[in-house]
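Excluded from the complex is one protein chain; the other protein chains are retained at their positions.
Let's look at chain A:
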Amino acid sequence: MQLTLEFGGGLELLCESKKIHKVNVETQKGVEKLTMKDLLTWVRTNLIKERPEMFMKGDTVRPGVLVLVNDCDWELSGQLNTTLEEKDVVVFISTLHGG
């Protein structure tokens, strides 16, 4: 599944200072669906190169990280249960870095 991921507010520093990542995320065999929960696991394994604790806490993002799916707060789409589709744009921005 082709997705565009954007990291900001300092989170880009965890993935080689690159803000925008065009990625292809494999869904599990036989499953067409990809949820935000799956994506977070994928990002943590494949994109985050350092200090993963700045990005995640438990199985979700660290408090203070804003998540937008297609420019909508993921609170509206069910957070971890949000189902992603081809060409979706997911944005992660940290509010913890300096103001």
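Methods note: a residue touches a chain if its C-beta (ideal position, glycine included) is under 8 Å from a C-beta of that chain, and two chains touch if they have at least 3 such contacts; residues count from 1.
The rule is simple: contacts and distances are computed from a predicted model.
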| item | value |
| --- | --- |
| Per UniProt, the name of the complex member that is left out, chosen from "Protein Abitram", "NEDD8-activating enzyme E1 regulatory subunit", "Cytoplasmic tRNA 2-thiolation protein 1" or "DNA-directed RNA polymerase" | "Cytoplasmic tRNA 2-thiolation protein 1" |
| Touch with the omitted chain, as defined above, among A:34, A:48 or A:69 | A:69 |
| For chain A, the residues touching the chain missing from this view | 8-10, 13, 62-64, 66, 68-73, 75-78, 82-83, 85, 89, 91, 93-99 |
